[in-house]
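The block that comes next holds subunit A.
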Amino acid sequence: MNLGPHAAFIVGSYAAAIAIVAGLIAWIAIDHRAQKRRLETLEARGVTRRSERAS
Partner candidate 1 sequence: MSALAALFVREVRLAVRVGGGGGIGALFFLIVVVLTPFAIGPDLALLARIGPAILWLGALLASLLTLDRLLTADLEDGSLDLILMSDTPLELAVAAKAFAHWITTGLPLVVITPLLGLLLNLDAGASAAVALTLFAGTPALTFIGAIGAALSVTLRRGGLLLAVLVLPLTVPVLIFGVAASNAAIVGPVPFGTPFTILCALTLASLVVGTFAAAAALRQGME
Partner candidate 2 sequence: MPIVDLANPSRFLALTARLMPWLIGATVLAFAVGLVMVKGAPDDYQQGATVKIMFIHVPSAWLAMGIWALMAIATFGTLVWRHPLADVAAKAAAPIGAAFTALCLITGMLWGRPMWGTYWVWDARLTSVLVLFLMYLGVIALWRTVEDPSRAARAAAILTLVGALNLPIIKWSVDWWNTLHQPASVVRLAGPAIHPTILMPLLAMAVAFLLLMVTLHLAAMRNEILRRRVRTLMLMQAQAAPGSAS
């Protein structure tokens, strides 16, 4: 696949796309793990939500 004289810009664009999508995925994964950890420490300390306590 010949990308012609401006190959750098085409590769640059796709690299930027990959970087930004990877950034989004990383942010979501890290945030998910952080919230899960905080939930577990809170629930470990016996703080339960009303709805759970009701069931």
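As a selection rule, all candidates are chains of the complex that A comes from, given by their letters.
Everything that follows uses one rule, which is that a contact is a pair of C-beta atoms (placed from the backbone, for glycine too) under 8 Å apart; a residue touches a chain by one contact, two chains touch by 3 or more; residues count from 1.
Remember, it's a predicted structure, so these values are computed and weren't measured experimentally.
> So which of these touches subunit A in the complex, 1 or 2?
Result: candidate 2 touches subunit A.
> Okay, in this complex, where on subunit A does candidate 2 touch?
Residues of subunit A touching candidate 2: 1-7, 9-10, 12-14, 16-17, 20-21, 23-25, 27-28, 31-32, 35-36, 38-39, 42-43, 45, 47, 49, 51.
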